[in-house]
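Mind having a look at this structure? Questions to follow.
The complex is shown incomplete by one protein chain, all other protein chains being positioned as in the whole.
And then subunit A:
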């Protein structure tokens, strides 16, 4: 090989490598420094980029900081970015002092040894509803306290149901719900919209039906689990639900419902503010279980946690900050801004007193169940991935519900 080709070879090789690493090497990106040199500054990361510097949330943080005698430096991340950012920061021993993170991530971070337990950080979680706290517990230890909770229920369009001659009170189980959808379709309207996208959102939306059938996450391919997936698949086949649900996020699903053509939409507490703007009369119904009663919906919402620090002296102040953020009056203010249900009965009562419409949501939250509960912990993400894949396979017609769930179960093992 002569010299010029040798040089050209190196050049092409470098170019190719450079272009290709652009996508593949993101995992080793740097991390921003979380801690200032000033020990009077405490860092806090949250997944609420929608709140600007002058928002009530930011002011609350400043207030809690000055109460504890420190300055709080806040960084907001997109919630899907936060897990990896936290893992990288922990790898560099650069974790924030206080971390607010989506509840199913808590067990993963706890497994990674990133979070302190309530034994270490002395947080008081006695007032929190046990079903909500369970999402932050693993191996008998508690890794934080919820700042608020949300869950799923069925929104319905009163005008569409009235035109189709459906009485909401008659909807008690899956059979009556399907019958209602049939009537709606016959009346020329669209039945129900939900989100079955191939991400965690899809699993989150499928869970109320899955749990409502009596199935357990440890056995995806049980007869009950199959019945839940068959329910969704049949809705699609019969045209009660649009085919687009396979690619719908919860936001796009909501947009479909907001068009006014749909009778039902499965969506969360956080859409309440948008529901008022929708321009039609709506109601909220807990998701029915297969043979009557309310199905357990998964809990959403974030946990306030205290990550492990090299300097254990920082925990005392971090604990003060978290206690301030989750104090009764501050919880009320925060959960109202976030459109969340509070995690303690005391604040929930206050919320219902202020807004009676929240009542079905508070009930749904009380019946809700953490995704990582039942001591699933870090097994949940694997199960969830297989579950959303199975849902997508069945809904798109690639596989029957039985085969899809059977394949999912064998992939988990």
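The rule we apply is simple: contacts are C-beta pairs under 8 Å (C-beta built on N, C-alpha and C of every residue); 3 or more make two chains touch, one makes a residue touch a chain; residues count from 1.
Keep in mind that, in the parts below, contacts and distances are computed from a predicted model.
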Per UniProt record, missing subunit out of "RNA polymerase sigma factor (Sigma-70 family)", "Sugar ABC transporter permease", "Phenylalanine--tRNA ligase beta subunit" or "Ion-translocating oxidoreductase complex subunit D" is "Sugar ABC transporter permease"
Among the options A:61, A:105 or A:192, the absent chain makes contact with A:105
Checked against the full complex, the residue among A:242, A:288 or A:401 that touches the missing chain is A:242
Contacting the left-out chain: of A:46, A:73 or A:200, that is A:200
Those residues of subunit A that touch the unshown chain are 5, 8-9, 12-28, 83-84, 87, 90-91, 104-105, 108-109, 111-114, 197-200, 242-244, 246-247, 256, 378, 380-382, 384-385, 389, 392-393, 395-399, 404, 411
